[in-house]
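What follows is a short report on a single structure.
Removed from the display is one protein chain of the complex; every other protein chain stays in position.
By written order: A and B. Residues from 1 in each chain.
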Amino acid sequence: MKPIIKKSQIKDVNFGKDCKVVEPVNLYECNLGNNVFVGPFVEITKGATIGNNTRISSHSFVCELVSIGENCFIAHGVMFTNDLFKNGKLGGSLENWFSTIIGDNVLIGSNSTILPVNIVSGCVIGAGSVVTRDCKIKGVYAGNPAKLLRKLD
Amino acid sequence: MKPIIKKSQIKDVNFGKDCKVVEPVNLYECNLGNNVFVGPFVEITKGATIGNNTRISSHSFVCELVSIGENCFIAHGVMFTNDLFKNGKLGGSLENWFSTIIGDNVLIGSNSTILPVNIVSGCVIGAGSVVTRDCKIKGVYAGNPAKLLRKLD
Partner (left out) sequence: MKPIIKKSQIKDVNFGKDCKVVEPVNLYECNLGNNVFVGPFVEITKGATIGNNTRISSHSFVCELVSIGENCFIAHGVMFTNDLFKNGKLGGSLENWFSTIIGDNVLIGSNSTILPVNIVSGCVIGAGSVVTRDCKIKGVYAGNPAKLLRKLD
């Protein structure tokens, strides 16, 4: 049989000024500040918020309930999540999903996975990390699960 | 010199009814059940099988010899494999590749990597996991390598 085919697109996105996007991307119903860069093969879904001057690099995925601050660098292949599969099941809808808040000047290395957490401003997340808990202290975190390696001034 | 250029496409795919695909994708010679969803930037190759009502989210890759059951959720950036690089070499062809069987109602978190294993029905694989061994008990698994964190009823 024939499937229903949709195309990746930019739909109902609030862009600030001077944003730059490299297609193909799939962006819908999200909010991007000024001077945001979005690389190729990126998906940003409904309700996500990206602050001024932040870069979302190729192959990354940002979902609903994720808020990323200003001057952040999200490297390549970074996946955000909002469903903890509580009780072994899909959350299924908004009231069962969890939010992620990323501060300003946060750098997240390539292929990192970000569970629903808060990461304070100025943190660095090493490449390949799986962040399962809040990063409350400004510092460098890495590993699976990610741990604080050292504080930053 | 000029390369040979091919385009990602949907070619010789057996779709059940009510499937939905968000292009661009590269799908060929694979079998999808009814009501399967395939997100953008997904590749599913020859011989892979996806059961009814299963979702394959953006950025995921499903290869030959992988069979995924019904009502599964494969999150974003999940990579299946079939070559164990035995003796430090590429398998190169089918007789040197290994199969993966995923049961029904399995949830696999984003950025997980699935070596050739069996995962029984009802398992949950945490985001960012690397699954190197069979998951024989219905439960929650996570980590690199993934370990059983707790059983599920």
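As a convention for this text, contacts are C-beta pairs under 8 Å (C-beta built on N, C-alpha and C of every residue); 3 or more make two chains touch, one makes a residue touch a chain.
Everything numeric here is computed off the predicted structure, so don't read it as measured data.
Annotation: of A:G77, A:G103 or A:P116, A:G77 touches the absent chain (contact as defined above). Counting over the whole complex, chain B has residues 1-8, 24, 26, 41, 43, 59, 61, 77, 79-81, 85, 87-90, 111-113, 115, 130, 144-145 touching the chain that is not drawn. Across the interface with the omitted chain, chain A contributes residues 10, 15-24, 32, 38-41, 58-59, 73, 75-77, 107, 109-111, 122, 124, 126-128, 140, 143-144, 152.
Operating definition for what follows: only the chains that are shown with their structure count from here on.
If you average the CA atoms of chain A and of chain B, the two centres end up 23 Å from each other.
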